[in-house]
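Selected chains from the complex are presented in situ; the others are not included.
We call the chains A, B and C, going by the order they appear; numbering starts again at 1 in every chain.
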Amino acid sequence: MESKDKIKDQINQFIQSDFKQVKKSSVEKIDTKYAMVRYKIDESDLRPGGTVSGPVMFAVADLALYVAILGEIGLVALAVTTNLNINFLNKPSANKDLIGECRLIKVGKGLIMGDVFIYSEGQEQPVAHATGTYAIPPKRPKA
Amino acid sequence: MESKDKIKDQINQFIQSDFKQVKKSSVEKIDTKYAMVRYKIDESDLRPGGTVSGPVMFAVADLALYVAILGEIGLVALAVTTNLNINFLNKPSANKDLIGECRLIKVGKGLIMGDVFIYSEGQEQPVAHATGTYAIPPKRPKA
Amino acid sequence: MESKDKIKDQINQFIQSDFKQVKKSSVEKIDTKYAMVRYKIDESDLRPGGTVSGPVMFAVADLALYVAILGEIGLVALAVTTNLNINFLNKPSANKDLIGECRLIKVGKGLIMGDVFIYSEGQEQPVAHATGTYAIPPKRPKA
């Protein structure tokens, strides 16, 4: 849908301008309660032995959740992570991008919760799975 | 104790040489089932609004756990995180180092579990709390 | 498939004879890396205000995971939960059975990890979501 593509472009611009840490990331797809993000892996992301570091995988999970939430409620910079639980499952590839797929499970007024599967691109088995909750601050009445 | 200081120095060298991502970190203290690490915050760690990004706090939690485990079982590079659950509690300071204090709760043969409190240096309330589990690969019989 | 139904019956018998606590539960469906269980809600499971208590939902999540694992690796009574993370999402119905649907995400040699959606029967929104890990003890060599 055109409107979903437009939202995707807006969120891409938003995260590129505001989040230096995720400059290597891009939003691949936005849909209802769904987001897919890509993180380009390079040398700086690797641990000895050629595996992707845990904080990089955490960053992908957190970003995928955040993007899915922005897709649902609009560009609300104030949404903050309150909890993130991540299970590391398989060794990621050293030379493949990470793909994070988020699905929102509950969209409440104050709390939004979802899960994220993280894959080394093109591989069937996930490298990690996360669940996370964001708090959405109450709207302040306009003056 | 002198021996604890020696272990601290060895682990510091080990993480400095092997983990580029944590070059901004140092081991402050090692004790029985305990580690304290420091992460120097600079501009590159901040989100808009001057808060420290979630992945940086995750990295501190993961490192503190890893260092406490190395202090207990020796320099075993193969220990891998299997699960990490983090709760974000208070906004970190933009211009204070992060301090991570880990206490190991269970040191089993195959799994080691602990918790980590993360503080902006000098502040009383923690900015985050994490629990995590590392898997220790079984020792291979020597040839 | 007939074989999956047979496994379902065996697991039903196994949990009925061995787990008094889950006498109100039954296995509804077993498939590859998948299980669906039912828990009959009665007065004894309710909190004031007519909501199902948290421990009951935990029990459903834990059982669904356990049944999915038995379906994958056979009747291994020794599999033990090492970690379970549960998010409570919507108020369950006081007069509907709980349905737990588990999908195994990683089936490793030592650790098996999956997630569980819990529903009040017939309702679209889940009442809870859990992820959990079971440890499978290594097989002892036969004497």
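The working rule: contacts are C-beta pairs under 8 Å (C-beta built on N, C-alpha and C of every residue); 3 or more make two chains touch, one makes a residue touch a chain.
Just so you know, these numbers come straight off a predicted model, no measurement behind them.
> If you can see 3 copies, how many does the complete assembly in this structure contain?
Taking the 3 displayed chains as part of the assembly, the whole thing totals 4 copies.
The definition used in the following text is that only the chains that are shown with their structure count from here on.
> Of all the chains shown, whose C-alpha centre falls nearest the centre of every protein C-alpha atom combined?
Most central by this criterion: A.
> Do subunit A and subunit C face each other with the same patch, meaning over half of the contact numbers show up on both, or with different patches?
Counting which numbers both chains contribute, over half are shared, so the two copies meet through the same residues.
> Look at all chain centres (mean of CA atoms) and spot the one farthest from the centre of subunit C.
It is B.
> I'd like to verify one number: the distance from the centre of subunit B to the centre of subunit C, where each centre is the average of its C-alpha atoms, in whole angstrom.
Here the centre of subunit C sits 34 Å away from the centre of subunit B.
> Any idea how many Å lie between the Cα centroids of subunit A and subunit B?
Each chain's C-alpha centroid was found; their separation is 23 Å.
> Listing for subunit A: what residues touch at least two other chains?
Answer for subunit A, listing residues that touch two or more other chains: 85, 87.
> Show me the residue ranges of subunit B that touch subunit C in the complex, using the header's touch definition.
Going by the criterion above, the answer is residues 82-83, 85, 110-111, 133, 135.
> How about subunit B: which of its residues touch subunit A in the complex?
Within the complex, subunit B contacts subunit A at residues 18-21, 44-45, 47-49, 53-56, 58-59, 62, 77, 80-88.
> Within the complex, which stretch of subunit A touches subunit C?
85, 87, 89-90, 105-106, 113, 115, 117, 125-126, 129, 131, 133
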